[in-house]
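Here is chain A:
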Amino acid sequence: MKSIESFPLIIILILFVSAFSMPLIKKIKIVKGISLVSMSLAMILALINLIYVIDKGGYLYRIGHFNAPYGIEFRIGIIEAMMGLLFTFVVLMIIWYSIYSIDKEIKQSKIALYYLLINILIGSLLGVVYSNDLFNCFVFIEVGTLASCGTIIVKDKKENMKATMKYLIMSCLGSGLVLMGIAYLYSMTGHLNMSYIHEELINCYLNYPNAVLIAIGLFIIGLGVKSAMFPLHNWLPDAHSSAPTSSSAILSSLVLKAFVLLLIKILYRVFGMEILEYYSVLNIILILGGLGMIFGSVFAIYQKNIKRVIAYSTVAQMGYIFLGIGIGSNLGVSIAIFHIIGHAVTKSALFLLVGAMIEQTGQKSLEHLKGVGKEMPLTLGLFTICSLSMIGIPILPGFISKWHLSLASIEAGNTVLIGVILLSSLLNAVYYFPIVINGFFGEENLKGKVYKSKSKPLKELMPVIFLVVSMVYVGLESKGIINLISLGFE
Partner candidate 1 sequence: MLMFLIGASVAVSTIKSLLGAIIVFMVYSLIMTILWQQLNAPDLAITEAAVGAGITTILFILTLKRIKGVRK
Partner candidate 2 sequence: MEGLINNYYETGAIILFGIGFAILLLHNNLIKKIIGMNIMDTAIFLFFIAKGYIIGRDAPIIIGAHKGVHGYINPLPSALMLTGIVVAVSTTAFALALTVKLYDGYGTIEVDEIIKMRSD
């Protein structure tokens, strides 16, 4: 049974090594096969690992022959194992979807390299999630950044390049700041391992009052840039809306989440509650999260392009996660992590559905998508379920996280937040409902459209249906999941 402990490492190695083999293979079908097989293998291993962790509790896993402060180690708790399963599952579905549609979006010669980049990207994100070593995390972040820029640029259009440039510059700033933060921490403590830094820092943070605060600030800004915290989000809509469908699904549902998770790990594992309370930095995250929730939705209302609407909605949803982190109580952070799960599933389904609509009708703007419900009823039906979750209709995960966030804010004695959450839900409804209503009942555009004329074959929509089903499942099982998370957070 001991060998199950090395599964996280094996997952990462499988993903990387299978990625390295891809340029050697000429036939695209085999590349797609390798990508699917490696990802499903990774998912199975992650599932076994999760069951093992729930059964036996978390553990530390050393990489190589040397123990923690000298070598690098992974820390696998319930949260990490759960994230591993979530990431591999969502990516598996997205790859499944992309196998049918990717040929239409990018050039034939680039498809093999595209799957290579996706594999490396997911491997690096899992590395960020699992690793317990700050510098190791940094290197993984860099791989992830480069690979995610690569998945945007494959489309080879002008606006892609512009968006990627913006993204690349912003994330270089972010990684520079993170590395500076690591430098500060290293010079204060002499360790790179998160647990050891925490032990050392608890003893000496009073000696360096400013430096610790600056280090916290560097991490928050640096990772905030990468995970689209509110005032630093301006690269996101361009990048996510111009990328190919499957890339924007991955970027929006997973890449941001890995960085948020790293921020949670750094704030609560490296610095710890004591230091955070001493400096009261959490309030800043709280305010920024709240602002992000409202302004993200407000911007989304004014967008004409359907992909940009969903991209801005991501900004708003990231606001919920930051709000959860900022509340600072145990419940708040658990809900933030729960929202990561719910949002990852929902948003990837949304992006895939919108991608399907754009692909079949050839229209991007909301104006032209009126009446799409007649042509593609199943697609729009699934879209409706997902948007209901975003708005917050009971049973679906969006509602559960909003409900518990309100509970957490009452617990923290901050009732203003409930107003913010309500307002944000209302704004969500303002931009999601018109899409659905106009889609089904947009009278003026219905003429000349044949029922189901453009709907996708069922087998191509299967992965999306799986995602939606799992979303409903997450909603139904929310109690168990939240309990598990808070168990893992202890």
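The rule is simple: contacts are C-beta pairs under 8 Å (C-beta built on N, C-alpha and C of every residue); 3 or more make two chains touch, one makes a residue touch a chain; residues count from 1.
The candidate set was assembled so that all candidates are chains of the complex that A comes from, given by their letters.
Not measured: the values here are computed from a predicted model.
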Complex partner of chain A (touching, any copy) among 1 or 2: 2
Contact footprint of candidate 2 on chain A as seen in their complex: 135, 139, 142, 145-146, 149, 153, 158-159, 161-162, 164-165, 168-169, 172-173, 176, 179-180, 183, 186-187, 192
